[in-house]
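Scroll down for the structure; my scribbles are underneath it.
Every protein chain of the complex appears in place save one, which is left out.
Coming up: chain A.
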Amino acid sequence: MTDDIHSLSGAYAVDALTDDERSAFEAHLEHCAACREEVDSLREAAAELTLLAGEEPPPALRADVLGLVSTVRPEPPRLDDRRARRRRTWIAAAAAAVVVALGVGVGVTRPWEGTSQGPEFTVAEQIARADDAQRISVSFDDGAVATVLRSQSLGRAVIETSDMAPPPEGRHYVLWLQDSDGTMHHAGAMPDEAGDTTMPLKGDAASAIGAGITVESDPRTPEPTSEPVALFSFA
């Protein structure tokens, strides 16, 4: 499935996908930096092909276009974009702090084994397509990446992990949603041998201000008993 969708990058770059395929691939792009980079580079290459198609437009077209534009105002930058940029900067700092915490925290060696993405993938796709989708990634020292996708309007969040090491023997990764007064709400325990995993967080992701992962001996603990190994701020 992953290989399959990755191979659509070329067709996507030159608009050779149907609308459905395009939507699916754009959802994939939300969390695949490799594909985003590849698409960008292939578009640069395809743009060079226009050198083979040069054709002087009718002179009247220039006057039409300039006349048209004089009646329309350019849109200002989207504020969402600027907020997103600031957020990414902030999260990068948070991630660096998390990496330090991990160094003295749990020893991490083995990646989880994979299982199916199942219906959860659909939730991830829905969130990725939402106008207010947020995507917050935390990188770990060993190359593992955990990403939380959240849409406030949908009230849903999912976590995606890649190459995440297993928790220490007899312990479990537990997910939390933090509400605005700081209370942590249990949002599910991750499967110990689930490998590269996508799973939805339980609870109300609309009012949450952040999510976190802790390592717990009791996967059903009503509150966290240790410092988080990863934090995802929705601010």
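The criterion applied here is as follows: contacts are C-beta pairs under 8 Å (C-beta built on N, C-alpha and C of every residue); 3 or more make two chains touch, one makes a residue touch a chain; residues count from 1.
Note that in this section contacts and distances are computed from a predicted model.
Candidate names were "SoxXA-binding protein SoxK", "Sigma-70 family RNA polymerase sigma factor", "Cytochrome bc1 complex Rieske iron-sulfur subunit" or "Autoinducer 2 import system permease protein LsrC", and the UniProt protein name of the unshown chain is "Sigma-70 family RNA polymerase sigma factor". In the full complex, the hidden chain is touched by chain A at residues 7-11, 13-18, 21, 37-38, 40-58, 61-62, 64-66, 68-70, 72-78, 81.
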